[in-house]
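Just below is one structure, and these are the notes that go with it.
A single protein chain has been removed from this complex, and every other one stays in its place.
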Amino acid sequence: MMLIRDLIVQGAQMFLVLALAPLLTGVVRKLKAYLLRRQGPPLLQPYRDLLRLMRKDVVLAENASWLFRVIPYVIFAVTWVAAALVPTFGNGLLFSWSADLIAIIALLGSARFALALAGMDVGTAFGGIGSSREVMIASLAEPAILITVFSVAMIAGSTQLSTVAEFMGSSAVGLRVSLGLALFALVIVALAENARIPVDNPATHLELTMVHEAMVLEYSGRHLALIDLSAELKLLLYISLIACMFMPWGTAEQGAGFVALAIGTLAYVLKLALCASLLAVFETSIAKMRVFRIPEFLGAALMLALLATLLRFVSGSL
Amino acid sequence: MTLDALNTILLIPAVSAAGLALLPGYRLSARLNVMATLLTFLTALSLFVVEPVSGQYLLVDDLNKVFIVLTTFIGFTTSVFSASYIEHEIDIGRLTPGFLRFYHAMYQALMFSMNLALVANNIGLMWVAVEVATLTTVLMVGIYRTHEALEAAWKYFILGSVGIALALFGTILVYMAARPVIGEGTDAMVWTVLVSRAAAFDPALLNVAFVFLLLGYGTKVGLAPLHAWLPDAHAEGPTPISAVLSGLLLNVALYALLRFKMLLAVNPGSIAPGPLMVTMGLISVIFASLMLYRRRDIKRMFAYSSIEHMGIIVFAFGMGGPLANFAGLLHMTMHSLTKSAIFFAVGHIAQVKGTQKIADIGGLTVSNPVLGWGLMLGVVAIVGLPPLGIFMSEFLVVSSTFTRAPWLTIILVLGLLIALGGLFLRVGGVVFGEVRGPTAPAEASYVPMFTHLALVLLAGIYLPPVLVAGFQNVARLLG
Amino acid sequence: MHGLEFDIAHMLAGSLVLASFMMLYQDRLYALLNVYALHAFVLALSVAWQAFVQHAPHLYVTAAIALIFKAIIIPVSLHRIIVRLGIHREIETAVGVGMTMIAGIGLVALSMVVMLRVTPGADALAREDLAFALSVVLLGLLIMVTRRNAVSQVVGFMSLENGLVLAATGAKGMPLVVEISVAFSVLIAFIVIGIFLFRIRERFDSVDIQALDRFRGERR
Partner (left out) sequence: MIEAALGAVAVLLALAPAAVALSLNARGSVIVYGASLAVSTVLCAIALVHLLDPAQSVAAVVLPIGLPWLGAHFRLDALSAFFLIVVNFGGAAASLYALGYGRHEPSPGRVLPFYPAYLAAMNIVVLADDAFSFLVAWEFMSLTSWALVVSNHKDPESLRAGYVYLLMASFGTLVLLLAFGVLAGSTGAYDFAAIRAAHETPAVAGAVLLLALLGAGSKAGLVPLHAWLPLAHPAAPSHVSGLMSGVMTKVATYGFVRIVFDLLGAPEWWWSMVLLAIGGPTATLGVLYALMQRDIKRVLAYSTIENIGIIFTGLGLALAFKAEGSDFIAALAFTAALLHVLNHAFFKSLLFFGAGCVLTATGERDMEKLGGLIHRMPQTAFVTLIGCIAISALPPFNGFVSEWLTFQAILLSPHLPSWGLKLIIPAVGGLLALAAALAAACFVKVFGISFLGRARTSAAAEAREVDGFSLAAMMLLAVLCLVAGVLPGLFIDALAPVARTMVGNSMPHQSDLQWFTIVPIAQSRSSYDGLLVFAFMLLSGSIASVAIHRLASDRLRRAPAWDCGFPDGNPAIQYTASSFSQPIRRVFGTLVFGAREIGEMPPPGSAATARLTVVMHDLIWEGLYAPIAKLIGFATMRINVLQFLTIRRYLTLVFVALVLLLVVLSL
């Protein structure tokens, strides 16, 4: 009985994130449009796009291999699993322990690995550009986020997201320098990982400036739909990650009742909205940077994260 | 005096030397040569069975027993090699039958003198024997009558003579030291008597004596900076002689040195000979291994490697202690076998390729696989790679001396490494790579070479207990 | 042995060293040979004296060898060779005579120091005599390494060997002395013959056909 309930809750979360992801993107786009004094697409536009793409034929490049066709599903599966394992409205869900923070980051790594391969499969110049830039960015972003995780995990004494969230929720934390640094680093990495301004521009199709878009240039139809969906899932994932680590308020405890869950869901949606608006404001307020400025940008994140960890190491309390 | 194994091993070479000097026809004399050396070897083997009584002039003990057998054995295998080698020399007309009569006589004379040096119980007699050995080899080094050969022989002769003089002076000094204790007359030169009474000798006199003996016999051992004769003598003489020189003569001289070291070891007041030997040993190792790099003549290169190994051995004995001494003895044996095997291979290679220049030889494993791999195996053995015997001795030397004298051992290890680099740098191109030079199959007898290498391999894996027991006794005596 | 005998032996040995110094000083070949003859003669005397005081008749043989072979035959034959091969009469020295003399004195001092450490337990003669012998040996070597000229180098070697004989005869009752002196005479004969055979004009390592330097091992 208990197990079934837990299963249901876990399943609920799994499909909740799937359902919310396009909406989140829609919200961000809408807000950016408002900030630019534009009407902007309707909130539900992302859903429409996905559905249309799904129904269209796939136009496959002649020399695309089987790998090219498998990868979208892989990316989607991996990202979805990862997103489903990050606490959203409730902690300690049934399978939350099956992958801790490091594992979740590694899962995203797998997705990126697959995507980069896909970019090179057809053998076009743009695919190559995209992949090589993507791995360059990742090679800096991944260590940064890992070290961020280290500092947080050492404060919380666990890499288990539920535990971290509970610990952060408890009053034992207080304000900490290392936490602040970690948050900052995490945000920078999140921007880079989700191909947002200033690292990359999700809206552009100007070939030489794009990274993520260049990799998926050859995709069409349902494949493209899956990839877009996973990108949206990824954005959602990062926001809920930040949310559960740095604003763990209102999240339902393990095995909490229906009411608590409802409250948690509400809180979660609010957090999403908040982060989305912040993102929109940030993106509209700054410009995209040149590709080779990115290393410095991410390097800053790396340094901050290292500093946080170091502080944590050197003095137990900071 | 009765005819036992001891004076038989002297008699056979002496007689056959005289016989071969008279006998015309090189084929027959080559066979007789082999026969004689074989007989000598068998007689020497019998030493292990029945140990003859040591007299005032001759003695046999654990120390020289092994060396006699080794000497006679390598003498035998070398004569087998020499038979096929000389054949070829005659065919290409480098040597004439007339010279060969002389050659074989000298070969036996050399065997005689080396055996004498090994069994001599009288230090004067030992001195004479070593010098006779030197002079005979001088004559054989010059046998080709080319400018290089003459010059090498001459250099060997002059430096050798000075060595002779110094060694004699040392011997006289030992006698002077012994006389007050033992009294005048022959007894004061009989080694067994000396070693039994050496404790009472005048240490200062012994020290001076040892310095002269070290330099005198050290010249024959080829320690740097007394080595000058060695590379050229090896390079310019006939290859069998190079094999005998590296394999035996150096050992004999070293053996003489050891005898005197044992005297000093007994005497409490005398300086430890160790430091002197260690220093000269290390100098030789480093010097010789550096000299390997720029060699162009393959025989000369291996001559330098002999200097290096003599250095290692002297270092081991200089450090002393049961393990190091054991290692030194083992290393002497292994080096003799390996180095002579290498010279067998090199001799045939030089005959096939018609040159000793390293630059003109290449890709042997393709053109003459047996020779090529044989040489490679020999080199692998000589640089002290397992599972061959030299690795065991080097293992013992290094591991047993490191705790006592870390820095010296580190220098030694550096020397070993440099030597390895030098040898493989040069030999790599000879054995591997594109084929250079003529590719005629060698009419060679591979038996001696591979017998030696097989023995070395065996020793690296399993040492016969009788050998071990003997070595351990001697190691104890050497202090 | 008592005072007088000892003093005479001592005097003879000392004069041998003196002779070595004279050789060190010479810069003309013939003069060098003459001095060497003198050297050998002194040696003969001292050996004879040792034979007399030690009552060791066999030493007279050694003395005789020294007198006949070294003091007469060798110098004469070397004269011949010099004439035959037309070797320059002057000796080209590697180091100036003055320096050589100083070095020689140093060597003598060294041999004294070395030998005086010998405990007096070994009788006086042993020490003094050995000291002289050692200095003769060292001076002989010094001649060999400071003279460029083949003949003079041979002479140096022979004086060195005289020192050995001196030591050997000084060593009371040492066996094989005669044999050794004979053996050495043979050795020297070899060298002299060698010089003659190889037509060595100037240096040990130059045979007249071509200078052998070029064949010194691997051509440079």
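Should a chain be cited, it is by its letter among A, B and C, assigned in written order, with residues numbered from 1 in that chain.
FYI, contacts are C-beta pairs under 8 Å (C-beta built on N, C-alpha and C of every residue); 3 or more make two chains touch, one makes a residue touch a chain.
Note that this is a predicted model, so its numbers are computed, not measured.
A.B. asks: List the displayed chains that the omitted chain touches in the full complex.
C.D. replies: A, B, C
A.B. asks: Which of C:I65, C:L107, C:V155 or C:A168 sits in contact with the chain that's absent?
C.D. replies: Only one listed residue reaches the unshown chain, and that is C:L107.
A.B. asks: Of the residues B:R31, B:R145, B:R294 or B:R476, which one touches the chain left out of the display?
C.D. replies: Candidates B:R31, B:R145, B:R294 or B:R476; residue touching the omitted chain: B:R294.
A.B. asks: Determine and list the subunit B residues touching the chain excluded from the picture.
C.D. replies: Within subunit B, the residues touching the omitted chain are 154-155, 158-159, 162-163, 166, 207-208, 211-212, 214-215, 219, 225-226, 228-229, 231, 271, 276, 287, 290-291, 293-294, 321, 323, 365, 380, 383, 385-387, 391-392, 395-396, 398-404, 409-410, 413, 416-418, 420-421, 424-425, 428-429, 432-434, 460-463, 465, 468.
A.B. asks: Can you list where subunit C touches the absent chain?
C.D. replies: 94, 107, 110-111, 113-114, 117, 138, 141-142, 144-145, 148, 153, 203-205, 213, 216-218, 220
A.B. asks: Can you list, in ascending order, the subunit A residues touching the missing chain?
C.D. replies: Subunit A touches the missing chain through residues 51, 54-67, 73-74, 76-78, 80-81, 84, 95, 97-100, 102-103, 106-107, 109-110, 112-113, 116-117, 119-129, 131-133, 135-136, 138-143, 146-147, 150, 153-154, 157-160, 163, 207, 217-218, 221-222, 225-226, 291-292, 295, 302, 305-306, 309-310, 312-314, 316.
Definition applied: only the chains that are shown with their structure count from here on.
A.B. asks: Looking at CA centres, what chain is most distant from subunit B?
C.D. replies: Farthest by centroid: A.
A.B. asks: Of the chains shown, whose Cα mean is nearest the mean of all protein Cα atoms?
C.D. replies: Ranked by how close its C-alpha centre lies to the overall one, first comes B.
A.B. asks: Can you list the residues on subunit B that touch subunit C in the complex?
C.D. replies: Going by the criterion above, the answer is residues 124, 128, 131, 135, 147-148, 150-152, 154-155, 157-158, 161-162, 164-165, 168-169, 172-173, 175-177, 179-180, 184-186, 188-189, 202, 204-205, 208, 231-232, 235, 295-297, 300.
A.B. asks: Using the touch rule from the top, collect the residues of subunit C that touch subunit B in their complex.
C.D. replies: Touching subunit B from subunit C are residues 114-115, 117-119, 121-123, 126, 130, 133-134, 137, 141, 144, 157, 160-161, 163-164, 167-168, 171-176, 179-180, 183, 187, 190-191, 194, 198, 204-205, 207, 209-210, 212, 215-218.
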